[in-house]
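I am attaching a structure below and will ask some questions about it afterwards.
All protein chains but one are shown in place.
Chain naming follows the written order as A and B, and within any one chain the residues start at number 1.
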Amino acid sequence: MKKVLVVGGGPAGLSAAEALAGLGFEVYLVEKEDKLGGLPVKESRYKLFPYEKSPEELLNPLAERVKEKVRVFTGAEVEAVLTDRPPFDVRLTNGETLRVDALVLATGVKSFDPTRKGELGFKLVNGVVTNAQLEAMLARNELKEPGSVAFVFCVGSRDLQLGPSYAHCCSYGCAHAGMLALELKRRFPSARVYCFYTDVRTCSTLERRYYLLPQREGVRYVRGRVARIYEQNGKPVLKFEDTLLGRPSELAVDLAVLVLGLEPSEGTKKLARLLSLKQDESGFIAEEREGVFVAGSCKGLLTLQEALTDGKATALRAALYLKGEKT
Amino acid sequence: MRLWGLAEEDRIVEGKEGALILPKTSCDCKTELFDEITALPLAGEALSCDGCGVCTASCPVAEIITGFNPRSFIKTLEAGALDEVQKTAELLWRCVSCQACTHRCPRGVFVEDFLKAAVKVLRRKGLMEKSPAELFDELFTAEVLEYGKVEPVELIFSWLELQGYRVVRDPLLRKPLPFAGEIPPEIKKLVLKPLKGLRLSFVALNAVRLLVHPRSRNWGRVKHVLRKALGEV
Partner (left out) sequence: MALPKGMRKPPRKGKIGKKVAYFKGCALEGPARDYDASARLVAKALGLELDQLEDFNCCGSLHVKNLSFKASLLLGARNFSVARAQGHGALVAPCNGCSFALKRAERLLSDEGKLSELNRLLEEAGERPVDELPQAHHLLEWLYNEAGPEEVKKNAVRPLKGLKVACYYGCLYGMPRVFSGAYPHASKEEELAVPYGRETADDDEHPYYMDALLEAAGAETVELGPYATSCCGSYFSLVEPELARSMALKVLKEAHARGARLLAVACPACKLSLETALARHEDLKLSVVYFTQLLALAFGHPPGSLGLTEEAWAG
């Protein structure tokens, strides 16, 4: 029986592994973290759009199904790929060496480190949090009613000041912030909620739910990128220009939420190196080669929905290859 | 309806040729202005501007002078609408070159360089008067061209003279005498204040320096090449 190793146990990796096992292959899955589920689980996200369910609700059943049919190694990484061509001899950090006929890479992305954007005051200014932190607060019901909240879009994305590899759009932030803004507005109807944007990219069906609806429920969208956040009287003060009015302004809020960008994970960069795969300007994997298939966000950012579908699609491509069909 | 900022051939003009109906464009547009500006060194990055407003939000002059708005300057010049460009031209020269805009621009635009390039092109086209800032740039550069070095006190007094203040110079070497003449009080105070604390040797050395303008070696030949470079953008 042909064997496949799926690298990465996030949404794309899990759905690829499930599909491959269902097609009758012997599947291994290696995941760096102790728990399956990838970024949403690791960062304990509150709700994943467009399903608006928690990562556990959404991904645990999938992870359980995978565990039944697939040999899963958690807490381990790929250490070396010993052969250049298939079959691949892959050594894992837990000492295991596997011989597999194909590799599916689903090593995913990580969140931007906001301390690199010093002007936005993360860890320096009281009341500046990341979107993941806000989610954790919402999940645990720890958030006290705020007077005002500002979402700061594009932190660590579309930003060449961080280097040439930060030109890409995170593709989830606008919708995600819209979802959280709406949630805040519903929990605390008298709170003033602002979204500071350059462009709102709630593509396709996300537009209605995460841009139009928040606007209708009183979320104020301000067109201007936040240049600086500093502390005044213990509160974050945002400096920005309302570009539609042409006015530079300042706004003091109780909570400033940084909507973090996503970038290739360490695992993605490592696998690209080990397999000498081309990476694009942002570091995403830009090519596949014989026996190596790439799934999910490690080749460019996808929403959760897209990642789950892409995992399956990649599994099918790998299956066709393993059955000797041209793909 | 305003449809300014579009290329001439793409603009919508209502009515038949010769009919007395005004075009929907509100004014004259010079779209080639932006091309000329962005052809200058470093200014070309402005093609990447997405109008996010970080430059304006970072700008210390925008906080003080209403209407000073680097983002809007870029976009106005890109559109080339002459009535708007005219308003821009009156404000543009007040940029203090602090670089905060360039420092933070997420698209990597050299905003400050763009603004200075815009001044250059607007001046060349006769769309802008010579500003005091340009006058000072010229004074400064002339001193560098002449000597290779600048003598700050001399520079200050030359500027004040240019502004119509009465500066007294010694008859022999034509050097300014800081104690005499009518100059703004805070500048006089400033020139005199450090003398209280300075060591005598400092004062003496400064006086000598004022009399004999410092000069870089081999400057005669460098001057020649520098003058040529100055003429070339």
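In this section, a contact is a pair of C-beta atoms (placed from the backbone, for glycine too) under 8 Å apart; a residue touches a chain by one contact, two chains touch by 3 or more.
All values reported here derive from a predicted model rather than from experimental measurement.
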item	value
Residue among B:Val61, B:Leu82, B:Leu127 or B:Val168 that touches the chain left out of view	B:Val61
Touching residue (missing chain; options B:Leu40, B:Leu82 or B:Leu127)	B:Leu40
Touch list for chain B against the chain that is not drawn	40-42, 60-61, 64-65, 94, 96-100, 102-103, 108, 110, 112, 116, 119-120, 132-138, 140-141, 144, 148-153, 156, 159-160, 184-187, 189-190, 193-194, 196-199, 202, 205-206, 209-210, 214, 216-219, 221-222, 224-226, 229-233
Positions on chain A where the hidden chain makes contact	113, 115-116, 118-119, 123-124, 161-165, 228, 230-231
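We adopt the following convention: only the chains that are shown with their structure count from here on.
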item	value
Sites on chain A touched by chain B in the complex	119, 154, 158-161, 198-199, 223-228, 239-243, 246, 248
Residues on chain B engaged by chain A in the complex (per definition of touch)	50-54, 56-59, 62-63, 69, 71-72, 103-108
